[in-house]
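One protein chain is absent from this view; the other protein chains keep their places.
Think of it as A and B in the order they're written, each chain with its own count starting at 1.
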Amino acid sequence: MDKILAKKDFPRWLGALGAYDVYAPQLIDDVWNYELAAKPKAVSLDYPQTAIPAKKIVFPQREFFFEFREADTDDYKLKELLPEEKPTVIFGVRPCEGKAVTLTDLVFGGEIKDDYYWKRRNAAVLVGLACATPPTTNCFCLSVNGSPHSKEGLDVLMTDLGDQYYVEILTDKGKKLVSEGGAIFHEAKPPDKKAAEKIHADSEKKLARELKNIKDVPAKLKGMFASPFWDDESMSCIRCGICTYLCPTCHCFDINDEVESQTPLAGRRVRTWDTCQFPDFTMHSSGHNPRPDKAARLRQRINHKFQYFVEVWQNYQCTGCGRCITLCPVGIDIIKVVEKVRDHAS
Amino acid sequence: MTEEFEPKIVAFLCKWCSSAGSDLAGVSRMEYPANVIPIQVMCSGSVSPLYIFEAFNRGADGVLVSGCHPGDCHYIKGNMYARRRLLLVKKLLEHLGLEPERFQMSWVSAAEGQKYTQVIKELVKELKPLGPQTKLRRERNG
Partner (left out) sequence: MVKHEDVRAEAKKLLESGKVKYIIAYELGADGWKANPVFIKKPEDVDKIIWGPTCFHNLVRFVVDEKRRKVQQKNPDTRPVGVVVKGCDSRAIVILLQEKFIERKDVHIIGVSCEKTGVIDERKLANKLKGRKAKNVEFGPDENFVVTTEEGAVDLPASEIMADRCLECIAHVPVITDVLFGEKTKRTVPHPFGSVEKIETLSSEDRWKFWSEHLEKCVRCYACRSVCPMCYCDECVADTITFAVSPDTTAEEKAQKIKWLDKSPVISENIFYHMVRAIHLAGRCIDCGECERACPVNIPLRMLNKKLEKEAKLLFGYDVGFDPEKPALISCFRDEDPEDFIR
């Protein structure tokens, strides 16, 4: 089921996707981000890593739940604002972000599904791009059960072979997307497959950073809850929120009512991203805050990713994309922190 | 037939001078445009930049802050602080690209009912051609 697509034919595939909202990485003011491709034909996949991960498309920073309006009869009219399932494609999704989406799927799925998330998720086709070389100097996907060519969470995986792409179809959604391109795709031949496999194998050796031997970290963390270790590690944290907002697996949110008019009372209930790194994230209305200081909040972030999520979902809640390391204004490095936990004297 | 655009102006009027001046205009039956939503404050110096930003955020087409003449402030120096602080606000709004006519200040004393009507008339005349203020206004649901 593997195909070959000549790079010069890539714009033709995009041109055939008029029925979809096409997102692709674009460079705006020196920052790469997934944006709606205004000119689908101008998309290029030659890019390192976006600042904001693909989660922003299936789990946008702000979405509406319902609108309310005071009616004449002393009652309220509520109207649910479920997102429409508009077919959406995201190109250039790095394997770490594909894996991250499988993790947020766990959280928003299960017995009680979050309809708002799933309407977008079901309508989204994720076209992955294998990492021939690590997009950043802080990538460490291999250390957290990921890989630069992982297929998890993706519907299609593209590998750059130079002047053509090796296209692996992974799901029915992916099959449909590729069929939109029609005859521009050719059957992949054994030499192509070998070339792709070589790129994949080589890419695993190129990761600059590793987080080794972390099997015992979850148990270690359990015993370090009250340790002064966290005070020292969090001293330079400025509690800005970048690490969590830009993490592909972080998914905490806040719900607010945004009132647009007082008479009649009308507005919308809105969900926005929130972060455990803001001091009031755990503020109780009594004034008590169980995580009153930076030490507690850093501990929370590391524990959630390397202990709690492992206990509940048997997965690290970290896919090794390195954004939190690259973008932290004061250089707090999750790899270093977890290594210190691993080596901490019990 | 299209209705002519009527700018909504939020005016922060200091209680001791400008608000009294606007009352004098009313009591003397002076005619002036009804575009103003007056908000009485104790002193022009008590007007926080947040009031002005919030007024624009809620859809005001123009904002006026009016206080006592220099030297006449009921709190001695309040209007002097306003003069400095609100000039900074004005410069910031213009830096962002908001039309300069939208935020203005005036000195109107309690005896200047006539001047108050003049200020409002000129303000409305300047704002009408600019149309509704959409740059800083919060979006509304349909």
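Criterion: contacts are C-beta pairs under 8 Å (C-beta built on N, C-alpha and C of every residue); 3 or more make two chains touch, one makes a residue touch a chain.
Since the structure is predicted, the reported quantities are computational estimates derived from the model, not experimental observations.
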Which of A:I28, A:I112, A:A183 or A:A226 touches the missing chain? It is A:I28
Per the whole complex, from A:E80, A:D115 or A:D280 the residue touching the absent chain is A:D280
Out of B:E6, B:D23, B:D72 or B:E99, the sole contact with the unshown chain comes from B:E99
Where chain A meets the chain that is not shown, the residues are 28-31, 33, 51-52, 61-62, 137-138, 232, 235-236, 238-242, 245-246, 254, 256, 258, 270, 272-273, 275, 278-281, 283, 285-288, 325, 327, 329-331, 333, 335-336
Omitted-chain footprint on chain B covers residues 49-50, 53-54, 57, 70, 77, 80-81, 83-85, 87-100, 104-107, 119, 122, 135-139
